[in-house]
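Quick one: this structure, given as structure tokens, is what I'll be asking you about.
Omission of a single protein chain aside, the complex is shown with its protein chains in their original locations.
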Amino acid sequence: SPAPTGDDPAPADPAETEDPADEEEPEEPAEPADEEEELIIAQGADAVSLDPHGQNDQSSSRVRVQMFDTLLMQDKNMEFQPLLATSWEQIDDLTVEFKLREGVKFHNGEDFGAKDVIYSIQRAIASPQAGHIVDMIDGDKLEEVDNLTVRVVTKEPFGPLLAHLSHPAAAITNEKAVTDAGDDIDITPVGTGPYKLKEWARGDYIILERNDDYWGEPAKTKTIRFRAVSENANRTIELETGGVHIAYDILPNDISKVEDNSDLQLFRDKNFSTTYVGFNAQKEPFDNKLVRQAINHAVNMDEIVEAVYYGTGNKASGPLGANVTFANTELEPYEYNPELAKEMLAEAGAEDISLVIWTNDNKIRMDIAEIMQNQLQAVGINATSEVVEWGAYLSQTAAGEHDMFILGWTTVTGDADYGLYALFHSSQFGDAGNRTFYKNERVDELLEIGRTATSVEDREAAYKEAQEIIREDAPWIFTWNGEDLTGASNRVSGFELHPAGHYRLHNVSLGN
Amino acid sequence: MKKVMLEARELTKYFDVPGGKLHAVDKVNFQIHEGETLGLVGESGCGKSTTGRLLLRLLEPTSGDVIFDGVNITKLSQREFRKYRTQMQIVFQDPYASLNPRMSVAEIIEEPLLINKIYNNAADRAKRVKELMDTVGLAPRLLNVYPHELDGGRRQRIGIARALALKPRFIVQDEPVSALDVSIQAQILNLMDDLQDEFQLTYMFISHDLSVVKHVSDRIIVMYLGVIVEMAESQELFERRLHPYTKALLSALPVPSVDIETEPIILKGEITSPINPKNACRFAGRCAYRQDLCDQQQPELRELHPGHWVACHFAENLVQTEDIVVGGSLSHPDSTVTKPSQVIEEEPVTEVEQAKSEESNISK
Amino acid sequence: MLRYIARRLLLLIPVILGVTLITFTMLYFTPGDPARLTLGEQAGAEQLEQFREIHGLNDGYVVRFVNYIKNAVFHQDLGLSYRNRQPVFAEVASRFPTTLKLAGLGVLVAISIGIPVGIISATKQYSLFDSVSMIFALIGVSMPNFWQGMLMILFFSVYLKWLPSSGFNTFQQMILPALTIGTSTAAVITRMTRSSMLEVIRQDYIRTARAKGQKESKIITRHALGNAMIPIVTVIGLQFGYLLGGAVLTESIFGIPGVGRLMVDAIKQKDYPVVQGGVLFIAVTFSVVNLFIDILYAYLDPRIRSQYK
Amino acid sequence: MEKKNNTPAPTQQVAQKRNQWKEVWRRLRQNKMAMVGLAILIILALAAIFADVIAPNGFDNQVIKDRFQTPNSTHWFGTDNLGRGVFDRVIHGARVSLSIGIISVSIAIVFGGLLGALAGFYGGRVDNVIMRSMDILLAIPSILLAISIVSALGGGLFNVMLAVGISSIPGYARIVRASVITLKGQEFIEAARAIGANDSRIIMKHIIPNSLAPIIVQGTLGVAGAILSAAGLSFIGLGLSPPNPEWGAMLSGGRDYIRDHMHMTLFPGLMIMATIFALNLLGDGLRDALDPKLKN
Partner (left out) sequence: MTKKPLLEIKNLHVHYITNEGTVQAINDLNLELYPGETLGLVGETGAGKTTTALAMMRLVPNPPGKIVSGEVLYKGKNLVEMKEADLRKIRGNQISMIFQDPMTSLNPIMTVGDQIREGIMLHQKVDKATATKRAMDMLEVVGIPMERYDEYPHQFSGGMKQRVVIAISLSCNPEILIADEPTTALDVTIQAQVLQLMENLKVEFDTSMLMITHDLGVVAKVCDHVAIMYAGTVIEHAQKHKLYRTPKHPYTIGLFESIPNVHETTERLKPIIGLMPDPTDLPTGCTFHPRCPHAMDICKVEFPEVTHLSDEHWVRCHLYPADKEVE
């Protein structure tokens, strides 16, 4: 079958495939004292829920991935690696069969088996927060072939199925655990992962503890503490003063402080996030492609990237970041050309446009809005910006009350489908993701092909074309593709970024 | 018999306080005659001010009536009462507290005229204000001055002018001189006396200073804990005290003379609480003549001698003892105040000049 | 005394009802869809509908309010947080000790600075010490708390590297927040102590004590302080009450998981049950603190003691 | 019959109309600290009024390439992350912050004053109902109340003023009530009654003018509090939208840069401080100048 699989007899333990871990291993017993030390991580917010199929925010996911396994995972190069499934096979257009790992136990002592996979996927489908990741699967047709073999059936042919099953929201839990937890499910995570929950002081910190019954190589550090440090600058300060060992999402203007500090190291890599400024493509004058293009030309994105992001990430040339599978890397960013913009506006007969750029209460977006407002004024557009409170922001943009708005999107599966379908398909207007109300029949068609085709080539071709059209139609001002910035103490080894943003930590250890 | 101007009938005021009902004024009956000064004395808290306020309807009585010129003013609506309001005024104890600190002398005196629409143009009002100031002996240059810039005597004159503005017939004087120094007090007392003659005023004069009350009053009421214990002509009361409390009160009054030997009756207890009093003589607790009956029944106010009322079960029996207790105090062999005539040849300034103080040019 | 306390506790009922009604009404008319905010951008229409159904969001104003009160009264249930389905009571209660600790420490710092400085200033009125400490007190009042917090982090955490900049678990972590809150509260207390002391030392009974031949220091401690304490205690109580919910800014700067931040997050997330529960908690505590202050008055002042029957 | 030099009464020499406020002003003038405060406030007010003249660049003039300049001769307070002059913004911010302070306190005084006056004057039921409602409002910490109001109404300038104003109503109601109750027992109120003044005249002519003093003092200090509250609201992202140069918003916006570009937060911080400082000095001075006990 042409779909990417993990067919090759991968070693039972994905950890073993990683070289640095191998090197670390012999050193470990030599310093038993260090083993007791807690690995402390600062992130911007506390987890909201540890229900594997609950709240989907990044702070929660980053904790959950340490405790829950999915059937398979994507490594940092987006290659599929086996986890609870040892191998998988596309049976037909709709069906994939997974062979499951033997001898795996949940944190509550229950044995892992096919029934848990079926239960978990069904539960995920029903979840309002996780549902959209797995709802292409036909929950009723999940089939337990035997205790260690399960068949997953999609409602329609669905190309990116494996990527979706790699998403943390497709985590496998255990029915008994869920029943036992009852109302406490958000604070009682039971998975098969290398760590289990030890303590959660809500709003403050979460302590995870090594799962000694882990099916793979045991985690390198005995306990991990996730601390919520909401002030951005404080995370770097904590890192510098030794209060934490790893600080997620440090500020771009703190990069030099980490780099120049001989005790610290900086991990940085492009991720799957993109920031965009959406038009209301159904509202005058933004229903005119020419106007949208003109505005794209009127915006000096280099200046924005420099001023707002300190040159991290890169200016976006299209709807997808370069690292997303099937991204069209040949697209050219819109050239900054205010003169051209003015001409185009004149051509469109829209010389005196007044517009409001909405943003929510987010410092970076507010800065973008302010700069854009200024730049647009330079081409004669009467632009103002307005901060709208988050709840209202979501509902009002979904209702199409905006002129322009600023939002971000993370293609969590790393697959073009996730990054395009919800945002540009005309069936997804409003809440579902297409807040620009952009509609292009050809794009709709291409996105459907990309989604249902199982051949990589077909998908690639469809997506590349779709991206070209979208760039041309410019329902967005293509703004920025993000970059992860994580600072860590030099004592930290084995840490690796992941473009989807949830970093697995069982290989991380603390040296001196 | 003089015409009765004002009458209190079973006038009662209870205040609700945390401990129960405070009997501030309890079923008092008295009359005030046209043109007289009725003195009201008693210890602090015995209900003097409350009585005064009830008469003017500044407080609504709990029960009882006030009859003014034959009309029961307690039953009138606010609107109907208006025309009586202008006939009855009050002068307060503390001349500072009774003047709005944010209003000038002219504004204060003008206010009653303004409120009651006595004149309908400002010029007339201003003229009247000047006239009033003149009457009470305030120099015209004080028109735009504020009360805090003045001394107590002048402040009290403002209060008097305000009370006079509406040409009242009856004025309640609620301790109008107790906040003043003796020398100023004399100025004000003389002024009030002159005004009474000039405008045929009727006064109710409230004070705890017996010598002052004696000086100004025709008749005197002695109150104790909300009730009248004795009431008589001024001279009569001083010569024949019937109630043990009056006896004690008068005997305790320090006399500014070294030639009169007084032997104060020392009362034992303190004033008892006016909250929910029992049906008993309110003075019983401090009374040297107390008998069982005193604790069982509150004595009625009765007329023991013509015009001399007392509320004591045993008033008759006590008459004799009186002279023994305050022996000889009523005769004064020498004149108590020596005239300094040996030294000072000429008589001091004439009375009128003194009374009208330095800036007065009142008509003589 | 007990009866007084009982009566006061009874008076809590209308306060609680009132607070609930105000909060409820305000939240009711706040725009934004809690279902959408809770379930996220991707949730489908029927899931949103289901959420609204479960949480009674489709009911009218009156029904919802009555239900809320009914549950609270009959089931001692303040509802579940929309976001993580945890009982609101437990959620707020888990944050409360932190807030109490923060407010308590802050007030403690404030008292230990404010009262002595205020007393010295008052007894040495118009002296250099007085002027200097009053200027410092004014600066304390004038500096926005969060800015002060940021500067303290800059100085103590970044520059001196003495103290951590966030968290609230170890003693070291508590120092900066307590100082931040403490110094601005101290400013208020210092000024109040000073003016109250100035008032008291002009009283006749102080003169009486001097006329007895008592020493100045004893006069201050034995006669003046006790009498000056009442307005000071009031301010301390008010400040403490205010800090229960009002230390949001300090909590944000130092990443302290207190009730204030919980509430702000909940307000932003339209997690109404949590907001309501939090406000209720704070209001009740505030009232209880006030009651405590009133009892303290009685302890301090026999005149008041005799009124509490 | 004026006998010259005969009675040197303390202050009677005054012949022309001498207003009580002049007296207050005279006493206030003797208080150096209060005058310092007043001077600062006047400067700030002038800056606010003539912001367009003093800082002609406006608060929103970005020159991205000039960002993060430290204070220099063109940009006295340096520039911010978008290359706007911090000085320009701070001056224009004076307008915003002062008007927030003044207007929200006015709202609070009008409503709080009215409620307090009614409660104090009529007592009994009215008092109970009003004051219990105030207790309830007071039981919700004012910043939380303001946050809730802003999140209910949205974060515009007026809403922020309203929120800050509403949350400080109970304080004013209490003060006014207390002073009305004290005044009500004063003899001059009774005297006014005796000459036939009705309730509305008593309230308007006698009670309100006399309860002004504590309100003015509290109002002065209240403006300070309101500016701080608004700054706090901005700080948690519920205040005014950018590019509004409200000082709190500037502090909040600059916090990520505080380590490298201190001047971005230093100046708005100092402005807030100076304003609050000045208001407090003036308020304290007014309190003394208006204190009847210090009169004689």
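Annotations
Which chain is which? They are A, B, C and D, in the order written, and residues in each are numbered from 1.
By definition in this document, contacts are C-beta pairs under 8 Å (C-beta built on N, C-alpha and C of every residue); 3 or more make two chains touch, one makes a residue touch a chain.
Note that the coordinates shown come from a computational prediction; the quantities given were computed from them, not determined experimentally.
Residue-wise, the contact with the chain that is not shown comes from B:L249, picked out of B:V229, B:L249 or B:C281. Considering the full assembly, B:A186 is the residue among B:L76, B:A186, B:I275 or B:A288 that touches the omitted chain. The chain that is not drawn here is touched, among residues B:Q31, B:N144, B:Q196 or B:S257, by B:S257.
The omitted chain makes contact with subunit C at the following residues, 126, 202-205, 207-215, 222-223, 226-227, 300-303, 306. Touch with the hidden chain on the side of subunit B covers residues 43-44, 151, 153, 181-187, 189-190, 193, 208, 210-212, 214-215, 235, 238, 248-260, 262, 264-267, 270-271, 329-330, 332, 334-338, 340, 342-344, 346, 348-349, 351, 353-355, 357-358.
By our rule, only the chains that are shown with their structure count from here on.
Taking the mean of the C-alpha atoms as each chain's centre, subunit C and subunit D sit 23 Å apart. Once the centre of each chain is set as its mean CA position, subunit B and subunit D turn out to be 48 Å apart.
Averaged Cα coordinates give subunit B a centre that lies 54 Å from the centre of subunit C. Multi-chain contact residues of subunit A (touching two or more other chains): 231, 389, 392.
Listed for subunit C are residues 31, 158, 252, 268, each touching two or more other chains. The touching residues of subunit B, when paired with subunit D in their complex, are 53, 56, 58, 82, 85-86, 89-90, 92-94, 97-104, 111-112, 115-116, 139, 141-142, 144-146, 148-151, 154, 159, 162-163, 165-166, 358-361.
On subunit A, the positions that touch subunit D within their shared complex are 231-233, 251, 253-254, 257, 303, 306-307, 361, 363, 366-367, 369-371, 373-374, 385-389, 392.
If you check the complex, the residues on subunit D that touch subunit A are 60, 62, 64, 67, 81-83, 151, 154-155, 237-238, 241-243, 253, 255-260.
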